[in-house]
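Only a part of the assembly is drawn; its chains keep their places, and the rest are absent.
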Amino acid sequence: MKLVMAIIKPFKLDEVRDALTGIGVHGLTVTEVKGYGRQKGHTEIYRGAEYAVSFLPKLKIEVAVASGSVDKVVEAIASAAKTGQIGDGKIFVYSIDAAVRIRTGETDGDAL
Amino acid sequence: MKLGSVLRWGAPALAAGLLVAASAYAQDAAAPAAAAAPAAPTPNKGDTTWMLVSTVLVLLMTIPGLALFYGGLVRTKNMLSVLMQVTVIACMVMIIWVVYGYSLAFTDGGGLNSFVGGFSKAFLAGVDVTTTVETFSRGVVIPELVFVCFQMTFAAITPALIVGAFAERIKFSALLLFIALWVTFIYFPIAHMVWWWPGPEFASTNPADATVAGAGLSWSFGAIDFAGGTVVHINAGITALVGALVLGKRVGYGKDLMAPHSLTMTLIGAGLLWVGWFGFNAGSNLEANGYAALAMINTFVATAAAALAWMFVEWMAKGHPSLLGVASGAVAGLVAVTPAAGFAGPMGSVVLGLVVGVICFVACTSIKNALGYDDSLDVFGVHGVGGIVGAIATGILVNPALGGAGVVDYTLDGGAGTAGAYDLATQVIAQCKGVLLTVVWSGVGSFILYKIVDVLIGLRVTEEKEREGLDITEHGERAYNM
């Protein structure tokens, strides 16, 4: 099993969710995060003090999937989240040893 | 019908003979009408209502107005501490006011009368539902208790203005002690020096010298100040500057992002300040007549003009018109028009607003950065600088030739409210003397008081507490648990 973690632009959430639903992924977890990268922030000025705001709002999406479907999932997220503009975000994939559904106690594949 | 003329004794040529002083300040309503023997005037209920309402409006300015305006500008972790400081200061000063504050400000001080009043009305002795005080029109009075309330709100908001200077780092107990001392040694005396005089009845029926002899020091300079530009704004602004210097910068100042945690709250606060300020300015007329209306329109247009001026200058200088700029400009306009409210004409007020918007913008951005002090919420830049601009401009804009209302000379026409002669230099010099007196008394006095409190209990919280935020460390609460 793998966990796919994607950092995306906030307004792309609905499209990504739809894309995942489209390929049969029906569970995911979203976190509001702030990203720092190549995309430039902006300057905010408060009473004479200028601050370069370099952390931009992003969303982190985490989806646990069976190892076999990782490519499909990454592909789906990547194309739904893409605008072609700088700051579109990243996708990281890592392995998970185990998964449990709390309600039923089901594990691994059944837990997703 | 109007406010009060001045004995322009700064100008010897004019001081000769018939020129008799009268009120210089809109809020003097000193001598209880009881003094007027023949037929004691009765309050007009329209006036009484207007003063009741004005009093309520000034409370609205303070809580929640000022609390939100300031609170929105600090970081989340200090929000609650600012709300707390403003609220508790206001409550504490209200109690002090009825115990001895009103008496120190608005009674005859005997030998010290040039500087401060006495204790004859401590605990509001002798003040009841039947006593009255004079307004600025001969023969027009309001219930004394209304005047006590109205002035109480001024005494309550002024020290609360100061907290902006050292927000996010002061110890709560030290703040309370400092403010208790400050109102006693700085505010009540200045209020007395600026606002205490023998009143229209006396001034209309006595020679000028007698009137002047019975007035506070600053009043006797002949400076005019409609609603408290010196007593409230310059006073608070200077104390704030001294405070910012004495306490030093916040940890992380100039390095960490200290963006306002909620400009929404700041805007609510600014709106309520504006709304309440009509009580402050137009209420200072003490009477519901055309001059109250004049003070009202000036308080509208100077504010609007200053907000726009700040916005456009910022737009040009920094590329964006910001809400913080508009709100700051509006407050700068309100501050500047305070001394001028019942004296300037509407067009003069527009010009005043435009000018002060630009000047305060420069003060709060370039000058503060250049000098490097950390006046957290720009109390000096807005109230101090704006107050001084307004006080001096009032001396110019009162000129009837510029659409101003002129200054009443009570010795003319039996005190009917006729304006006296106007001389630019005389008036501006008088204004400057009034400003200077306030700056010196406030600056020196507050410096001493800060030092005393620092020795007694220490002014600042520890760095660790400052980092964690005053909300949790000083008050054991957070503003938000969302």
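Letters are used for the chains, namely A and B, taken in the order the chains are written, and counting of residues starts over at 1 for each.
Note that a residue touches a chain if its C-beta (ideal position, glycine included) is under 8 Å from a C-beta of that chain, and two chains touch if they have at least 3 such contacts.
This structure is a prediction, so every number in the text was calculated from the model and none was measured.
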Counts per chain label over the entire file, given a single displayed copy of each: A x3, B x3
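What we mean here is this: only the chains that are shown with their structure count from here on.
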Approximate Å spacing (C-alpha centroids) for the pair chain A, chain B: 54
Complex contacts: residues of chain A adjacent to chain B: 44-49, 51, 53
Of all residues in chain B, those that touch chain A in their complex: 254, 257-260, 314, 318, 320, 322, 324, 328, 364-366, 368-369, 378, 381
